[in-house]
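Here is the structure we will look at.
Every protein chain of the complex appears in place save one, which is left out.
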């Protein structure tokens, strides 16, 4: 399989894939923002670009996996050799994130057209797709870059585009605007904290290249500037990743932004931030660094557990389906952080596995909600009553993803929670394993409320006729739902990727 | 006349605006061996138009430099930047590798020289266009407070 991809791919694509995957959306974004018409051409262009990026990420994956244990692809931007120039560095960890982001972007851009036609004004649609591609490019850039400051630039590029995208939800509900400004204020604080942290590291080591930073930081243990920098980076990226007490921007942003944006953001944005966090925790800083080890145990673990409990409880009391799912997202980030905070290869692997699965299930859930918004104009649980009968295809996919979120056997969610629990037990954290199980019970409650309304309650409005979401929307939705089942039955492929990613962090990789 | 009290401003601004635009070009082309470059030059060009609109009103400014032109300019800047990178790719170098632009012998510097000029030209267009678009977006809105109420 890998050989076949490497044979089919043209040589230039193989040599320049790390740059092309960023450059394509970067160039296509502004162009599609000025395409004439009602946005249909811009939409087609977006689909083509995201499809090409997916292909490029597959080529990268094949290149990384062509060597046992994972190769490291280094690409010097502008021919300036690292560590002075900006380096794009692809290893087993970020190729997973690149593939996830571009695949989800491809699926969401296919499904996006009907919902965007319903939710965005005609003259804004081309601009909307331009902003979406810039956001997409920024997320890919965060994943691909090997330069700490470059990461900030990409992070902010994607975030600024995201604020615009969230604010465009105001056509449907004006509450999108306060949500967007809150997201902007919190997100900018997060990015600024990150920059301060990078500044401290630069002052202490004189380099911005992550691989070089990792080497230089080895003999700075106990240096106060490095510790302060680490703290700033942890808080900054934690804000972007919606780590528990820093998640206040997330529920409103997910609830009121356009359905298309919610589906894309929920599946990618926080994931990329978590990737950056993992990159800094394990490959830039080292585990032997005592201060960091303490922060894993004293900050990430309690915060992860608090997120799993508090946000699951909050999710139970929401009346809006998208809000329930948003709180559940924060809770799921808690699972990932718990896995990461174990500090073992098994734990990180479980965290990354759950990251992929969560992207797949939240993507499917929000797509199904988008279908309901399109046909019934409502996102409250009340509006969902009886939909199981009038929109069976949409709601079956929704139910599969919901079961996966709960962690029912034969779904992706079960596999990753199982991996997480076994990693916890292997480290002797049986109490944390119990909390994971308890939090899953809470997930049964909040998803169960929605599922009960969907399948067992009579429709609120008996006049509602059978109305399924359009095919364009059902296709990607079912691809994601089936992906959940496929990973649930045979997860070896993704588990292998996640294990390689964790191995890259702990053995070879950047170091 | 109502606008009489602006007469000095108008007289001073008229010769200043072309000089400001010229200065922007100076800043741009001297950017590679003195402080300056595309970003600063772009801001200065935008400032010239903004000054014009502050003194002569937003409508004449929008007639002189239409908003669609400002927006396209920023997209054009992006594309020039990206195109230089793609050019380097075509010539067999890495993305944005100026040394590869002209396939010169090692030690040649024309690639570095012209590469950065083109890229900065792209930056100039992008910055000037987006600064103007931002200005138009805010200034072009219908005001709630009339001039007399100030």
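By letter and in written order, the chains are A and B; residue numbering begins at 1 in each of them.
Keep in mind that, in the parts below, contacts are C-beta pairs under 8 Å (C-beta built on N, C-alpha and C of every residue); 3 or more make two chains touch, one makes a residue touch a chain.
Everything below uses one rule, namely that contacts and distances are computed from a predicted model.
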Complex member absent from the view - protein name from UniProt, among "Copper resistance protein B", "NADH-quinone oxidoreductase", "Putative ABC transport system permease protein" or "Carbohydrate ABC transporter membrane protein 1 (CUT1 family)": "NADH-quinone oxidoreductase"
Residue, one of A:195, A:308, A:356 or A:372, that touches the chain absent here: A:195
Identified contact with the non-displayed chain, of A:92, A:126 or A:184: A:184
Absent chain, residues of subunit B that touch it: 32-35, 39, 109-110, 112-113, 134, 137-138, 141
Touching residues on subunit A - with respect to the absent chain: 80, 83-84, 149, 152-153, 156-157, 160, 163-164, 167, 170, 174-175, 177-178, 180-181, 184-185, 188-189, 191-192, 195-196, 199, 202-203, 205-208, 319, 380, 382
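FYI, only the chains that are shown with their structure count from here on.
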Centre-of-Cα separation between subunit B and subunit A, whole angstrom: 36
Footprint of subunit A on subunit B - complex, ascending: 71-72, 74-75, 78-79, 82, 85-86, 88-89, 93-100
Complex contacts: residues of subunit A adjacent to subunit B: 12, 16, 19-20, 23, 26-27, 29-31, 33-34, 75-79
